[in-house]
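The chains shown are only part of the set, and none of them has been moved.
Think of it as A and B in the order they're written, each chain with its own count starting at 1.
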Amino acid sequence: MLKKRNKKRTQEHKKHIGQVPGTLVYTGKKSDKDFQVECFDYTKDDIEETILLNIEDAVNYKDTDSVTWINVDGLQHTDKIEDIGKQYDLHPLVLEDIVNTTQRPKIDEYEDYLFVVLKMLYYDVNEEIVIEQVSFVLGKNYVLTFQEAEGDVFGTIRERLRYANGRIRGLKSDYLLYALIDAVVDNYFSIIETLGNKIEDLETELFTGHAREDVNIEVQQLKREILKVRRAIFPLREIINRIEKGEHPLIFKRTITYYRDIYDHLIQVSENIDIYREMIWSLMDMYMTTISNKMNEVMKVLTIMSSIFIPLSFLAGLYGMNFEYIPELKYRYGYFVLLGVMFTIFIGLLIYFKRKKWL
Amino acid sequence: MLKKRNKKRTQEHKKHIGQVPGTLVYTGKKSDKDFQVECFDYTKDDIEETILLNIEDAVNYKDTDSVTWINVDGLQHTDKIEDIGKQYDLHPLVLEDIVNTTQRPKIDEYEDYLFVVLKMLYYDVNEEIVIEQVSFVLGKNYVLTFQEAEGDVFGTIRERLRYANGRIRGLKSDYLLYALIDAVVDNYFSIIETLGNKIEDLETELFTGHAREDVNIEVQQLKREILKVRRAIFPLREIINRIEKGEHPLIFKRTITYYRDIYDHLIQVSENIDIYREMIWSLMDMYMTTISNKMNEVMKVLTIMSSIFIPLSFLAGLYGMNFEYIPELKYRYGYFVLLGVMFTIFIGLLIYFKRKKWL
């Protein structure tokens, strides 16, 4: 299982070394998942929800007055991504970043659109953290989103769009972008929570002293997981900060407060991650002292057993010698006197160890 | 008991994932404590102190010339909080933050009010640190405070308000806000003091060598407590710093000096916390060396006992052999000579260990 996980990570590093810049190379997992383009087109009063079968239809929504959200699933279809890119006049480097799933979260400001790359995190069925890249393109009245595969955290957004009376329907594309990013960030909290529970479980194990042998491996794996989450989440703060400064004309002033709210959440998530890191270090400390304490206990048992019986054995050996003349051997009660002496030594040593608090 | 503490912390993380932003979700402990609205309305000469039974009455104090302090206890009554919020024109995100008790301390500046979230800290009956959130809304001539439950650190403020000749009565709402925050910060000092005493106790235990077995668990718990306090207190510095810069029209210039004073106190508290952190690390060091020293001592006892008696036992064994011809066994004083030899070895080894300072 270790092997498998390692393989995956190695792939992550791979890049299209030596390629012409702007060439689209999909770096994620080759799956047979379908390519799908979802489209929400809405105004305050109206909403139209369609699955676009012809990518060429996407361009129709570009210059309408209504707000449009086009969600693309399946990044391995680079040719189709390229098509959409052309229709929406996206820079070749933007398209390259969309399909390069090892891209670090980032924001790029272009003249008439804003390009944001984030990481969506969730636990898969094996309780392992999966990182999926989502790219956002915010235009004057549209938001494009690109995901590696179907399945996302935008379910509630879809619901809110469908109901006419939500705030989201009355506002512009910049609020839609906010709502989508907020959904991603909200989901971080559940990741954080799971990590927190795992740490607490390990801690309880170590506190109570019933730690399994391989608890240090688990601690290390948890450390790695936190590192992974940290890397996915931390750059996001800078991104939201850039948006929040409100210098891009596509972000209206009244939406800024909402982005500030995301920023606050991110700070909270980040703080938790840093606290978990510190707690993990403490866990390693705990584990080391646990080992030391155990060894100490083993040593004590050995020392007590040896210290008591070695001198007694010596005495026994002494009177097992075959010298012709050992006066004590002749005494009638020599044996019993010796037993008494041995018992005294035994008790004496017990008291000694008791005083040293080894018993 | 550990289990219980853990459960609590897990809850802390929980957030209203997937909720529409601005939805009020109370994240604290569901208690059956009552909802209560306290109201102090005062000028230099007059003061009126009431318990508001009708929340609708709160709005009456909004635009008077007198200064009003409205204190709300019981955040789980989100509907009533929402009512007050509407009367005082608070932004939906402000209300969301008020009832979300996992909110990080923060300041938000709105056009006609200032919103501040702090953490009140105190030790409960089990000597555990309790963190309670207090939110402040500073308006032109009112201060609203929202607490999770009854019981706070504002007792002295109430007293000072009641007596006509106090400075507080003659000044505006910005001074009232100062006085309230100051009361919260003052209380941090007693937390700090208790933490300091705990560290000193552990230290004395470790210095004198009479440390219990589980002292490392206590050290870890103390570390956690400090982490918790740190997280509650540190963001506050930035908040006071923002107020102190005096850019908001609601903070008058003459009050700034007072806020600077709070800032000084916070720096002092923060420094103490950081010193405690460093001391905790030293304690772990102390503990590790204590374990190592103990193991060393155990090893020495074992080594001394073994090293002395193993060669003696060998000698005894030697003359316990049944060879037909062992000349020494025939000697008249063989036994006594051997005893002498053994005694010499015994003394020799004692001197050897003495020289090595193992005895």
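The definition used in the following text is that a contact is a pair of C-beta atoms (placed from the backbone, for glycine too) under 8 Å apart; a residue touches a chain by one contact, two chains touch by 3 or more.
This is a predicted model, so every value here is computed, not measured.
> Whole complex: how many copies, 2 being shown?
5
Keep in mind that, in the parts below, only the chains that are shown with their structure count from here on.
> When the C-alpha atoms of subunit A and subunit B are each averaged to a single point, how far apart are the two points in Å?
Comparing mean C-alpha positions, subunit B is 27 Å from subunit A.
> Okay, in this complex, where on subunit B does subunit A touch?
2-3, 6, 9-10, 13-15, 17-22, 91, 93, 102-104, 106, 108, 213, 216-217, 220, 223-224, 227, 231, 284, 287-288, 291-292, 294-295, 298-299, 301-302, 305-306, 309-310, 312-313, 316-317, 319-322, 326, 328-335, 338
> Can you check the complex and tell me which residues of subunit A touch subunit B?
Subunit A residues touching subunit B: 153, 155-156, 160, 166-167, 179, 182-183, 186-187, 189-190, 192-193, 196-197, 200, 203-204, 207-208, 257-258, 260-261, 264-265, 267-268, 271-272, 275, 278-279, 282, 285-286, 288-289, 292-293, 295-296, 299-300, 302-303, 306-307, 310-311, 313-314, 317-318, 320-326, 358.
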